[in-house]
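One protein chain is absent from this view; the other protein chains keep their places.
So, subunit A:
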Amino acid sequence: MGVEGIGAKVLRKEDRRFITGMGRYTDDMSVPGMKYAAFVRSPHAHAKITSIDASAARDMPGVIDFLDGQQLKADGIGNIICGWQVNSKDGSPMKMGAYPALADGVVRYVGQPIGIVVADTRNQARDAADAVMIEYEELPVVVKGPDALKDGAPQLHPEAENNLCFDWEIGDEGATAKAFENPAKVIRLDILNNRLSPNPIEPRAALGHYNPAEDHYTCYTTSQNPHVARLVMSAFYNVAPEHKLRVIAPDVGGGFGAKIYIYPEEIVCLWASRRTLVPVKWTSDRTEAFLTDAHGRDHVSKVEMALDENHRITGLRVETIANLGAYMSLFSSATPTYLYATLLSGQYNIPAIYANVKAVYTNTAPVDAYRGAGRPEATYLIERTMETAARELGISPAEFRRINFIRSFPHQTPVIMNYDTGDFEACMEAGMRMADVAGFEERRTEAKSRGKLRGLGMSCYIEACGIAPSKAVGSLGAGVGLWESAEIRVNPVGTIEVLTGSHSHGQGHETTFAQVVSQRFGVPVENVQIVHGDTDKVQFGMGTYGSRSGAVGCSAIVKALDKVEAKAKKIGAHLLEADEGDIVIENGEVKVAGTDKKLAWHEVCLGAYTGHNLPDGMEPGLKEGAFYDPQNFTFPAGCYICEVEVDPDTGVTKIVQFIAADDFGNVINPMIVEGQVHGGLAQGIGQALLEGVNYDESGQLVTASYMDYAMPRAWDLPMFKVETLVTPCTTNPLGLKGCGEAGAIGAPPAVINAITDAIGNNDLTMPATPEKVWNAINAVA
């Protein structure tokens, strides 16, 4: 591997350990004396705990201790918090129901942790957890968002009357109402966004280790943001003081949002280690993951779109009920508000928008951000409405979009966002060319001759990444700033370590970040080491979610590189007796421009550390840090086209081609970007065709294993055709927009638009299972 900079397809540096079985994930960690934890969980969706008897469990072989919520409370461990304050439209703050890490008298969802057993082996811990006797008094249950608001619904939290957490609004209600006074046409749709389970294949795990000799805590955990975990565990949960707590997120096997939050289990393992004075490890099994990993989506919406006689959109009105589950998770308030309704303008000029979101509690697992977080819900709503409108108007979906595309930038939408750049029509044209839309009718006819229904669906998504300017999110209620930090340590021999607050759990940062550094100084990528995921090594960071590692994390690296470059140039100029302004650093050399005077990169680095000959007053060393606070969100956008064939006899949908034309701004490593798109598309197609979290009326989770929750498998998916177009982002130094979530955001409406086109019935909800599709076909036949 040589010098391979921005834009090069560099094979991943991190791969070798994963393909040889040498990856180190949390459950692979062990420390001397380590014991195992099992959690005692609620089997009921809503109940009072009347008694807990752990005497039999305590007597079982290998059992060290059983701890419950009473002891947790007595030790002053704080409740789980939501870190984003959202206010209702009347100005009142959201109503946060108390959420202790181990239940305090009442349980509100199946799987809620009640106690922890610590034992010598995993099996002993589980056996003992089964032997803890708990008496319950069952309470009535509500599982669906709209039902929670009905009169007489079971009430979850004394803090939240009618189960309403907040009743929030955005946009101009009056101006929007005007658009509906005299429209040429109004399109109305009911939209359901199905509840999903993120399902990283590595289950969550935590290893808490209190060292009494040092009075120091270490927590290995499956986290996308270890520093945030440390901050929250110390500042809010009082588990350990921040300076005495080290959080390590080693290799993490996928996150997709589910590993952003700080869950009861890691808090309890750390606390249990202090109580028992042994290191305590817990690893979730898949059923626990389905029961307790934060779910995603679960919106019930009504949308109305007003059009004028020229088919221009004049207004959009949306009402959404967002199911939050039983408790507020860390960012659960932001997901259905500022990450959702701010994207309701889509790629279109819409002069007036108004959205109202009611967030409600139900007896289900907490719901929070899952890949895309709010933007998939917005995109599904808009893009289904666009397609529906085109059909009702009798014009092509492409033409209807062309009429309404935003074409000049920057563009201020009526819902906060200011799009800096983009070329929506170019993406759509690229997508249509790739999909051979012109030849579709012929393919449809051919399919018909085989008895198949062929359909084509489009989705033109826009989303917001690179979360986010700290001041702006602060004014909207965020409890933290959303900058990122980086430190560049140049070693005396010229190799470079990059310490980043971003966290890689599949995204390939060890490669892409190294490419950025390699390009800057012309050093080989193998001479650049990326360090992340350990609060003892990296000073601080906000972690990886919302496709922020490129736009924000990498920008911090660039800022630190600027400082290193400036100092290296000063040293080079001094050593080469040249003017600082004439120094260039490229191809591993520090040169005087226009002359043959030069030094090798490592000679300058060594000079910085020997300190023998530095400019007067300069400190030795070559190490710089930076904090980067973004100026704006970034706005990836693109066009996805899905072509399906439906078998009318069975309702089975087969995706025959899937096209993605994305504008992610500049791209560091096209191979990795394509991989991110593929993975996102698979999750988006999974949502559209297969996946759905399903609770029965009593609040039991019916889809608690891979036997019942349909994950996309190789057989369900086609080879994807993916291209990228580039309008560089104007608000960050590398012009990056982010690519991690686009697939999951843009794909679902493309799939559903294709199926509804094929079957001639627009009344279809996700997941579009064969049964639903068959019924939809027969409803119009």
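Note that in this section a residue touches a chain if its C-beta (ideal position, glycine included) is under 8 Å from a C-beta of that chain, and two chains touch if they have at least 3 such contacts; residues count from 1.
Quick note on the criterion: contacts and distances are computed from a predicted model.
From the set "Aldehyde oxidase", "Response regulator transcription factor", "(2Fe-2S)-binding protein" or "Nitrate reductase", the protein name that UniProt assigns to the chain left out of the figure is "(2Fe-2S)-binding protein". Of the listed positions A:Ile6, A:Ala398, A:Ile672 or A:Leu764, the one in contact with the omitted chain in the full complex is A:Ile672.
The missing chain, though absent from the display, is touched by one residue of A:Arg12, A:Lys95 or A:Arg401; that residue is A:Arg12.
Of the residues in subunit A, those that touch the hidden partner chain are 11-12, 14-25, 27-28, 121-123, 199-203, 251-254, 256, 283, 285-287, 505-508, 671-672, 674-675, 678-683, 705-707, 711-715, 717, 719-720, 743.
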